[in-house]
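Contents: one structure, followed by commentary.
The complex appears here minus one protein chain, its other protein chains still in place.
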Amino acid sequence: MKGHVVAEVSIVPVGTGDTGLSRYIAECLEVLEGRKDISYRLTPMGTIIEGSLDKVLEVIHKMHEVPFNKGASRVVTFLKIDDRRDKSSTMTGKIESVMKLRPSTKI
Amino acid sequence: MKGHVVAEVSIVPVGTGDTGLSRYIAECLEVLEGRKDISYRLTPMGTIIEGSLDKVLEVIHKMHEVPFNKGASRVVTFLKIDDRRDKSSTMTGKIESVMKLRPSTKI
Amino acid sequence: MKGHVVAEVSIVPVGTGDTGLSRYIAECLEVLEGRKDISYRLTPMGTIIEGSLDKVLEVIHKMHEVPFNKGASRVVTFLKIDDRRDKSSTMTGKIESVMKLRPSTKI
Partner (left out) sequence: MKGHVVAEVSIVPVGTGDTGLSRYIAECLEVLEGRKDISYRLTPMGTIIEGSLDKVLEVIHKMHEVPFNKGASRVVTFLKIDDRRDKSSTMTGKIESVMKLRPSTKI
């Protein structure tokens, strides 16, 4: 489907003096809550977001602003976009394809 | 703890003619199975691996070789290492820190 | 400066059967040419783009579409955004800061 992507974002505030980042992450996730146009899932290394590429870039832009609003002066954001258009690709579907081939996989 | 890291790896074979990558991923995961010295978890966007930095780099090197053994001529591997030494950091603990602050988070 | 960022993008078409990617990259770069609102520089591992975050996300969205227009069915795009707001940050300035401290650095 054109423009329906699965993406992963990881937002790292730099120079704040906080070694723990959970308070920044928790607030970034507020951007995603209650939205009907995207799905998301938190992992230990980032946030996976599924939706149209337009919407995904829009929410990532908003998430990227959050640490600045909490006092950070520098933010390094990493984004990986997986965009497949020959068939529907979803968070769940991507895991299932691997599980079919290797049912012992830990998820 | 020195050298205990949480890392995420994503291995992309290039030029194979396969739009789907699950058969490569399933085989990469074989490297991780049954090992006592690392933990791992598959996500829709990569594989998260926890253990000493030495062991994590060792298994990622092995995973990176897998697509070549299956016929790929080019592999692009992405790795993110999160290494925290002021307190113990684990896949589970990282999620829990965020859940405490935002219990409605989807995981 | 608010929203002035230095970013790096790397766009990987998957499943095309082409091991070499230069023809895709060359066409992605066309998106950047002649624009007055962003600067860019090609490196061996990606394209570095400098400008407002809005414009950078806009051109990256366009670059990400290019391989689909050339026949790819799947594209994996990696993006790193470095956004510093306590002082002006530029491609040239970032290199110079390191060169001052280590003049022997190869660039």
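A, B and C are the chain letters, set down in written order, and residue numbers restart from 1 in every chain.
In this section, a residue touches a chain if its C-beta (ideal position, glycine included) is under 8 Å from a C-beta of that chain, and two chains touch if they have at least 3 such contacts.
It should be emphasised that the depicted structure is a prediction, and the values quoted were computed from it without experimental measurement.
Only one of B:H4, B:K70, B:R84 or B:R102 touches the chain withheld from this view, namely B:R84. Residues of chain C in touch with the missing chain: 6-8, 10, 19-20, 22-23, 25-26, 29-30, 33, 39-46, 48, 78, 80, 82, 84, 86, 90-92, 94-95, 97-98, 100-102, 104-107. Seen across the whole complex, the unshown chain contacts chain A at 12-21, 73-74, 76, 78. Annotation for chain B: contacts to the undisplayed chain at residues 15, 53-54, 57, 61, 64, 68, 73-86.
Here is the rule we use: only the chains that are shown with their structure count from here on.
With centres taken as mean C-alpha coordinates, the chain found closest to the middle of all protein C-alpha atoms is A.
To overlay chain A on chain C by their CA atoms, one rotates by 180 degrees, a value rounded to a multiple of 5. Averaged C-alpha coordinates put the centre of chain A at 16 Å from the centre of chain B. The geometric centre of chain A is 20 Å away from that of chain C, both derived from CA atoms.
Once the centre of each chain is set as its mean CA position, chain B and chain C turn out to be 25 Å apart. Touching two or more other chains at once are residues 19-20, 78 of chain B.
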